[in-house]
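Missing here: one protein chain of the complex. Every other protein chain is in place.
Showing chain A:
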């Protein structure tokens, strides 16, 4: 089944939450502050796809499930959602009032952290194609894409800073992000075994 599930369908399904959130906002189904609802939904899905992309390696290593062919789609979806989230922030939330947007991003820790996260995601998205992997070389590409680790930490920090007090939800996401990164520190199996597994 995994083998048959096409990558394009991941993109197709991946955009359903965005379309649903936008549609709900347009039709008044997302409550009295549809702008904030849309903004939050897009941010949440950006984070979810980022964490989903980070699940691929541990799943392969520890559960023997190989979803590698979907990883690029998950990572790109995270970037697209983050970009839409940012667009909602500048366009819908702040009516393209650049002075205020600039002030917000510089002065509010949550927005500054979000911006840092988005800036890290840009080079990752820009180098996601096969052509770019070839041009960079596998080693450089892998090194560059380690930026996804700080990006994930920034994303959950952004979430924590965006809310009042200490509600549970952002802490759960932070726990998930930290666990996914910690799994990468687990000692590698002996080289020969891994190579055998990959062959």
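We adopt the following convention: contacts are C-beta pairs under 8 Å (C-beta built on N, C-alpha and C of every residue); 3 or more make two chains touch, one makes a residue touch a chain; residues count from 1.
The rule is short, and it goes like this: contacts and distances are computed from a predicted model.
Asker: Looking at UniProt, which of "Protein-methionine-sulfoxide reductase catalytic subunit MsrP", "Ring-1,2-phenylacetyl-CoA epoxidase subunit PaaA", "Electron transfer flavoprotein subunit beta" or "Acyl-CoA/acyl-ACP dehydrogenase" names the chain that isn't shown?
Answerer: Of the names offered in "Protein-methionine-sulfoxide reductase catalytic subunit MsrP", "Ring-1,2-phenylacetyl-CoA epoxidase subunit PaaA", "Electron transfer flavoprotein subunit beta" or "Acyl-CoA/acyl-ACP dehydrogenase", the absent chain's UniProt record gives "Protein-methionine-sulfoxide reductase catalytic subunit MsrP".
Asker: Which one touches the absent chain: A:4, A:130 or A:165?
Answerer: Only one listed residue reaches the unshown chain, and that is A:165.
Asker: What chain A residues would touch the chain not displayed?
Answerer: On the chain A side, contact with the omitted chain comes from 22, 25-26, 28, 31-36, 38, 92-95, 97, 100, 103-104, 107-110, 161-168, 171.
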